[in-house]
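Everything on this sheet refers to the single structure shown next.
With one protein chain withheld, the remaining protein chains of the complex are depicted in position.
Lettered A and B in written order, each chain numbered from 1.
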Amino acid sequence: MSGMASRRLVRASLGALAVLTGLYLVLPVFIVIPMSFSDSAFLEFPPKAWSWRWYENFLGDETWVSSLVSSVQVGVLVTLCAVVLGTAAALGMIRGRYPLKALVSALVMAPVLVPYVIIGLAVYAVFLDLGLTETLLGFVLVHTALAVPYVVITVSSALMSFDRRLENAAMSLGAGPIVTFARVTLPVILPSVLSGAVFAFVTSFDEVVTSVFLSGPDFTTLPVQMWSGVRVRIDPTVAAVSSMLLLVTLALFAVAGLARLARRVRAGGAKERRSS
Amino acid sequence: MSDGGSVDVRGVVKRYRDTLALDDVTLHVPGGEFVTLLGASGSGKSTLLGVIAGFTEPTSGSVAVDGRDITKVPPYRRGLGMVFQHYALFPHMTVWDNVAFPLRRRRVRGDELRTRVEQALEVVGLGALAKRLPAQLSGGQQQRVALARAIVFRPRVLLMDEPLSALDKRLREQLQLEMKRLHRELGITFVFVTHDQEEALTMSDRIALLRDGRIVQAGTPEELYERPSSRYTAEFLGESNLFPGRDAGTVLVVRPEHLGVLPQGESLPQDHEAYDCDVREVVYLGSGLRVEVELRSGQRVVARTAARGPHVPKPGDSAIVHWHPETSVVVSDDE
Partner (left out) sequence: MTAEAATAEPAAPAVRRGLPRLDRWGLLVLPLVGFLLAVLVWPLTAVLLRSFTDPEPGVENYLAFFHSPVYLDVLVNTFVTAGLVTLVTLLLGFPYSYLMTLASPFWRGVLMLAVLVPFWTSLLVRTFAWVLILRDTGVVNELLPGPPVPLLRNLPGVLIGMVQVMLPFAVLPMYAAMRGIDRRLLQAAEGLGARPAFAFWRIYAPLAVPGVAASALLVFVSSLGFYVTPALLGGPKNIMIGELIVQQLSGVLRWGFASALAVILLVVTGGLLMLMSRLVDLRRLLGGAR
């Protein structure tokens, strides 16, 4: 076989392998969407009869709906806390001088690196004594810890590329430190802060493991409810919930992608903006 | 006499851990003058500007504007205009908002805000681009916006940190002229930092040449060019030829345009000093000739002569290079 031909063969088989891998990554998730419309409690594929019954089941069930509400509550509060704590810490870590730098970095990254089962166990033990299990506050505290590293990472990478001469310029033009931060620094790093916020929300909204430890009849989040709906016996409602989550997540990132695209177009093109 | 504030830097020292960025710098900038801080990179010129602007706190020494000590005043209360090397325009604001920024900080509102921003943009010729974002402007346009933003609040002193270094040669020369014009029209004090000696010579009323955190020499461009006090100054500004001085530790500086080249055997003008040499290279410059000769010692010397005349040198000629002693300067050899 000639060198050219064998190279083409290698490329073709590489391509085939990559396509199969890509399908393996993407396709299986979407199977839940058609199945969620199955009329049967066994969720057969392809569905023999179609219906909205699992969606109706979700909306009609108090425990499902309240777990969704709890998840949104936790997610929003976690986003706020993680963005404030994480942005402040990123500013300090990039610009500040403080003792034990390596240790502090390790601590900030620890929530991503320590297995969630261990965090769940550890927090459960302490929160049980403090009466924080099955409470909104308990969930917010733990999820904030899990989400905050993502905010620190996105914001500190933005700060590293931030041109500090902009701050000097603002000061030379008469802006004090607070105005300079509010009018110049924050707006410039805002896209990264927002993407950190999205990370934080998604981290909290998806979190299963630590939540399983903390939840109970008094307070349960959506993933925990789903967890109990698949752990022992499959509740077909989970398929409906999964499909909705899937669409919301994808829509969120489509919006984020479009926003980024729009910003690039606005910066590059000659579009005009109202001045004052 | 003018709207410009005077700047007085007294005994300023700036020490970073193990390096001395400024070593006892004292400088007086009279109100309304165009003063250039000139120096190679690392000479401390930008650090000095930072000390005046208030971004860099001096280890010791003081800074005063119009006689008022501002050493402890934060930059945002100094009221000095500043133009930065890479413009430092706020990327998320339009040209208009960038220029309005310092006025809004000063609580200027409504019609006055609008007229003053428009005026400032007119002055730099950018009225039509008010609604653009900085990213949509060319380098030269961005620099003009930075200028407009720095003068719109009518500071009495304008500081500029290598504002033209990122532009190409043609644009740079055009903006040099515009800045001269602006300086004349506004009547305020300009403190300009550059490493480009030509730029310094063409633009300044006065130049302070810095080296290793010290001011080597300060004076008018003519003084620095014609009467350098040291070999460093002579070599940094313009082309110069160095000959051994009579006393140890001194050298004789002669500018190329003061040197003449005569064929061997021609009689020298009265009192001229001279060396025997061989002509090595002759380059036609339009305005004259650039003649490079080699002395018997092997040293190369450059002369600028008229392109026409009885004796046009050619490469290979044996010649005499000569000058009038009054055109030479004896300086300390600080190299």
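Rule of thumb we're sticking to: a residue touches a chain if its C-beta (ideal position, glycine included) is under 8 Å from a C-beta of that chain, and two chains touch if they have at least 3 such contacts.
Please read these numbers as outputs of a predicted model, since none were measured by experiment.
Student: Which listed residue (A:Ser66, A:Thr135 or A:Ser157) would be found touching the missing chain in the intact complex?
Tutor: Only one listed residue reaches the unshown chain, and that is A:Ser157.
Student: From the listed residues A:Val78, A:Val123 or A:Val193, report the one that touches the chain absent from this view.
Tutor: Residue touching the chain left out of view: A:Val123.
Student: Considering the complete complex, identify which of A:Ala18, A:Leu59, A:Leu186 or A:Val255 is in touch with the unshown chain.
Tutor: Answering carefully, the residue with contact to the hidden chain is A:Ala18.
Student: Determine and list the subunit A residues touching the chain excluded from the picture.
Tutor: 3, 6-7, 10-11, 14-15, 17-18, 21-26, 28-32, 35, 42-45, 85-86, 88-89, 91-93, 95-101, 104-105, 107-119, 121-126, 141-142, 144-145, 148-150, 152-154, 157, 164-165, 168, 199, 202, 205-206, 208-209, 212, 223, 226-227, 230-231, 234, 238-239, 242, 245-246, 249-250, 253
Here is the rule we go by: only the chains that are shown with their structure count from here on.
Student: Between subunit A and subunit B, tell me the centre distance in angstrom, where each centre is the average of that chain's C-alpha atoms.
Tutor: Using C-alpha averages as centres, the distance is 54 Å.
Student: Would you mind writing out the residues of subunit B in touch with subunit A in their complex?
Tutor: 53-55, 74-82, 84-86, 88-92, 94, 96-97, 100-102, 105-106, 113-114, 130-133, 135-136, 149-150, 153, 159
Student: Contact residues on subunit A for subunit B in the complex?
Tutor: Result: residues 163, 165-166, 168-177, 179-180, 183-184, 187-188, 266-270, 272-276 of subunit A touch subunit B.
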